[in-house]
Each structure stands twice: as structure tokens, then as C-alpha cells.
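For reference, the structure discussed in these notes is given below.
With one protein chain held back, the other chains of the complex are shown just where they sit.
Let's look at chain A:
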Amino acid sequence: MSQLTGIAASSGIAIAKAYKLAIPDLSINKKEIANIDQEIDRLLKALDVSKSELEKIKEHARTSLGDEHAEIFSAHLLVLSDPELINPIKDKIETDNINAEFALNETAQMFIEMFENMENEYMRERAADIKDVTKRVMAHLLGVSFPNPALIDEQVIVIADDLTPSDTAQLNKKFVQGFTTNTGGRTSHSAIMARSLEIPAVVGTKDVTKQINEGDTIIVDGIEGKVIINPSAEEIQTYQKKQEDFELQKKEWAKLKDEPSVSKDGQHVELVANIGTPNDVEGVLNNGGEGVGLYRTEFLYMGKNELPTEEEQFDAYRSVLEQMGRDKPVVVRTLDIGGDKELPYLELPDEMNPFLGYRAIRLCLERDDIFRTQLRALLRASTYGNLKIMFPMIATLDEFRQAKAILLEEKDKLIQEGTEISESIEIGIMVEIPSTAVIARQFAKEVDFFSIGTNDLIQYTLAADRMNERVSYLYQPYHPAILNLVNNVIEAAHAEGKWAGMCGEMAGDAIAIPILLGLGLDEFSMSATSILPARTQLKELSKEELASFKDQFLSMGTADEVEAFIREKTNQ
């Protein structure tokens, strides 16, 4: 047996045989052929087999993911019966006496290049669809097996370099017990999908595809980020026990799904979720989320070549609000682009210090065309649920005032156009820049709420680039400086009768939760899968008792002292 370490992307334990999801070698040669009819027959058969596979995949996508996800496969099927694709291939076989593989490749390449050279990004992406479909036909012509994750019908662990959205869309939870990949991180697409499918996953193992052979027995430990290859009988037993414990634990958590989030001494706080797309809402509801504390709207802008239209955005916002219902709040963060999140089509110049540069609200206030489109879409969607809007990266009161003024202008315009808009939209800010945390009192008079973004607040307060591994030791959520800033923000909010929340990894952290509860935080926003564990933990914590420790941990000198203190007080 051997063992690999990666990033624990989705918790749980899976034990099963390896299924390697690798694109086979599809290299081809040009050959002269003797029998034209036979060659065309081979082509038609390969097309037929591919079509029936795609039909099955489409059916699978329809039942497991819904009609919308299945649409793409309808388009793929049409490509396989497209006369403009098939006739030229047949012609080439007939006139040039060449093999079907070569004729297919030449024709497909022509179309792929045509689409790749189109101006519109959406059209360019269609090139990938044609590649996908023709690869399948090519595999059948060459007689090599083409991976169909949708057609897996025994319990396996999927091993891949990376998983594309269409790969993950095909995974059947009944059979796919877990997966592990070479690349990716906690926030990569495959990791996010794994958490929403709730299957254990370890990503970023670097060379899992090399280390594992088809059919090897694999353990994926998504709790600790380990992959064990061909384990001994004893190890399997140990992990089966671990798996049972985890399942029992999950059942315990699930009991709390519809329970309120209250501490041992009966104090209620809101446990809400961070999401990136409307598809994430299902996971929020399944995990008993009391709302959405951070809807990152960047995904609407990323992975394409132009800005999303007002309609596109309206559809997404409306979908999230409708799914969450009237009672559960949805806090939408306006566009937070720049820093490490780039939009190539905006053609922003490279900067020496992107995290300190032109990003988020700074960009939105200058490019107010982008900002106004987003605000209009949000305002129009506001009547479909309980919408709250927050601006990211606010460093000065002026920025907040300007952003709010633009919001109110668009609101007036829409009202004049006869559009109905909710009258109770709260407007708040992310607190992630120390200047704002320090003068939170002044802000609290003007904003409706605060949401503390700890990932950035920590990097700005300790002056440690969070992308730089050599200074990662300075990423200290329990640093007393951070806790004092957080305390200042919460006190400021409460002094003005406003509420304070936190989004960012820290809000779901088992050491941070008691601290934040003691400081009086009102809303904790975290990954959906962290909500039930947090609710479980909360039941054991007394807010009053923790609040009585407040002066002690706020006056400590180091993060380690704080951590040791909290561990002792909460028996962790």
C-alpha cells in the first residue's frame, strides 16, 4: 500500500475500486482504404453508438440534474446528425479513398477552428462542444474505450487529472463513492461540486493518476485529505469504522436541519451560507441554512468574454431569491473583481500589488456602467425575496456614500419606468480593510449592516499576501489584533441598533465560533456543509459564559495563547 496527500475538498470516507477517467490516446494516421462502402458503414456505426451513449447521458443528466443541464446534450446529439458535418466526411472518404478517422478529424478540425476564431466568446466555447462530441466518435472508430462517467454502474472512486463541469454533471452519486484528482484546490470547480453532491473528495494530489491503476482498491479520506492505495485488510477495517462514525455524526447533524441555531443558554444566532451560483441554493437548504450570508456574484462575470447582461443577472438573482423564499435573507455582494480574480475582457493593466490595487468597489465606482447594470438587475429581482445588498472593499465613508447614491439613482429610474422594487432592501458593507474596521462607529450610523470578510481583513491587518506561501504563517485568524477589530465592528453595529455578520472561512471554524459568539456576532456565514456541525457545536456553548471571557482573550498577546485558552474553555 502507499499513500498520497492532497487537499480535503469534501468530507467523508469512501472505499472502492479505482475508475480512471482518462481520455484515451486518439492519435490517428492517414490510410488509404480499399472498400469505400465498408468505411462509410464504419463511420455510421460509430455515429450510432455515440448517439445512443449520448442519449443515455442526456437522460441521466435530466433525472439527476434537471432539464436545463440536459439541454447541452441535445445540442451534442444534433451535431452527430448534422448533415454539414457528416456529408463532408463521407465525401472525403469517397473521393480521397481515405480512412474514416482521418476524414472525421479533418472535417471536425475545420469546424473547431471556425468556431475558435469567432469574435463572440460564447461561440468560441462551442468549439469545445464539437471537440467533445467528435472525440467520442473517434474513440469508437479506433475501437478504444471512451470514459462515460454517467454510465458507471458499479461502486467506484473516480480518478482524474481534473474534472470538468460536464464530467461532474454526469457523476451518479449512487455509484461514484468519491473522487480524487491531480489538480485543484478547495475552491476549484470539482471541489465545489463534490461538496454539493456530498461525496468525499481529495483534490490537488499532484500525481494520483500515475500512482493508481485501474481496479486498485482506494480509500479516499476527505476529512484529512488522504488517499490510500491498495490498503491492508486492517486499514480497510479502520476506515470502515471511521466511515461509520462519520455517517452517524452526519445523522446527528441532520436532526438539527430544521432546528433553530441556539446556544446552550438559549441565545439565537443566524447560521447562513456562502454561495457562488443559483445551483448552490439546494445545498444551503439541505444543510439547514437560515439564509445566504454571501452570494459571490463574480461567477456571473468569469469564464466568458463579455460582461453579463442585465437579464442574465436578473435571472440568476431572481432564482436565488425565489429558491430561498420570503423569510430567508440573501446578502448579495456586488462585483468583487480584481486582485487575484481577473476578467481578461476588461483588459486591466498588471499591477505591482493587485490586492492593494484597482479592484472591487474601486473599479465599480469608476466603471459605473458595469455597476449600474448589476444594481438594476438586483433591484428588479428584489421583490422575489428578502434581498440585502453589500459593497465589497469599502475603505472610506465617501466610497460607501457614492455607491449608495448610485444605487438610489438606479432605484429612482426603475420606479419611474414603472418597475416594482422592494422597499425594505438593507444596504451594508463588507468590512475587510482595517481603516473601516477602526472607524466602524462612524460607518454604523450610515450602513444597515456589516459583514466582516476575514480572509482579506487578516491579510491587510498582518500585511501578509495570502497567495504567498512563505508568509502563510502570518495568516492568523485568532490574532488578538483581528479579534479586537472584529470586536470593534460588532460593538459599533450594536451601538447603532444594526447587525454584524461574518463571511469567510473563520465563521465556520470550531475555535473561532466560541470567540465570535462571545463577542456577540449576529450572523455566521460559511460553506453550506459547515452549518450543521456549527449548529451542533453551538448547542454546547454558553454565550453568556464566553462573553465573560471577552476581556481576557482580547488582551492576550498572541494567537497561540488565544487558541490554547479557547480549547481549554470549550474542551476541544
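One rule holds for everything that comes next: a residue touches a chain if its C-beta (ideal position, glycine included) is under 8 Å from a C-beta of that chain, and two chains touch if they have at least 3 such contacts; residues count from 1.
Quick note on the criterion: contacts and distances are computed from a predicted model.
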Hey, which one's the missing chain according to UniProt: "Phosphocarrier protein HPr", "Glycerol transport system ATP-binding protein", "Amino acid ABC transporter membrane protein 1, PAAT family" or "Rubsico expression protein CbbX"? "Phosphocarrier protein HPr"
Quick one: which of A:41, A:311, A:398 or A:412 touches the chain that's been left out? A:311
Touching the left-out chain: which of A:22, A:44 or A:75? A:75
Looking at A:19, A:102, A:115 or A:524, which makes contact with the chain not pictured? A:115
Applying the definition given at the start, please give the residues of chain A touching the unseen chain. 71-72, 74-75, 78-79, 81-85, 111, 114-115, 118-120, 122-123, 126, 130, 309, 311-312
